[in-house]
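Attaching a single structure in structure tokens format; questions to follow.
Missing here is one protein chain; the remaining ones are kept as they sit in the complex.
On to chain A.
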Amino acid sequence: MITIENLRKSYGKLQVLKDINVSFEAGKVISVIGPNGSGKTTMSKCILGMALPDSGDIKINGESILKKHAYRSQIGYMPQIGKYPENMKIRQVIEMIRDIRKDVTTVDEELIGLYRLQEMYDKRMGSLSGGTKQKVSAALAFMFDPKILILDEPTAGLDPISAEILKCKILKEKKRGKLILITSHIMSEIEEVADEVMCLVDGNVKFHDTITDIKAQANEARLSKAIAKIMNGED
């Protein structure tokens, strides 16, 4: 569904992505891991068109997305830290995004219900806690039934119950044939939801395998140990 070919991106002298070649299939949850500053967020930003690649190509369903914008109607994005205009109410933010995506007929309000956002509809975004903002971001990402979901550390600011709700939602959407990219540092969580793990180190793909393969390769029962073994073993 998404194919990335020879993607390179640098910020000034710093090369963040060095020749990335990967492809992601629909109906899978792929977890992107890697040390801080390894290029995880930059990669998702390139897919979203927020960062513009120096060279290489990104294709969705065989079509290049560079310098286009309409393809984004197929993507739901949940940023690491969602900041919104302070004076806007939750209601207005949701209405605005809906206004922009008027062509979408099926609106998925499941997360709004589960997170009880209606009760807070008239609160200003500026007065919300970090976790509540995350809930709004999550609700917005899933709202328009996108074929691709990009979630950047989705559970980082959420309480355990809300994180659980989100994980259930991720699995549910996976069953409906969606491609879900998650960047995360929490191994137990990755093990719960992901099918494949892609590891970026210093802008290169270190490995990209299914979780069962990774465990078999390292001969470990737990994903966190298996990954630690692979990372240390090759050094």
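Note that a contact is a pair of C-beta atoms (placed from the backbone, for glycine too) under 8 Å apart; a residue touches a chain by one contact, two chains touch by 3 or more; residues count from 1.
Definition applied: contacts and distances are computed from a predicted model.
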{"item": "Chain excluded from display, named as in UniProt, from \"3-oxoadipate CoA-transferase alpha subunit\", \"ABC transporter permease\", \"L-serine deaminase\" or \"Protein SCO1/2\"", "value": "\"ABC transporter permease\""}
{"item": "Options A:7, A:32, A:58 or A:75, residue touching the unrepresented chain", "value": "A:75"}
{"item": "Which of A:101, A:123, A:167 or A:208 contacts the chain that the document leaves out", "value": "A:101"}
{"item": "Interface with the undisplayed chain - residues on chain A", "value": "11, 45, 48-52, 69-73, 75, 77, 79, 81-88, 92, 96-97, 99-101"}
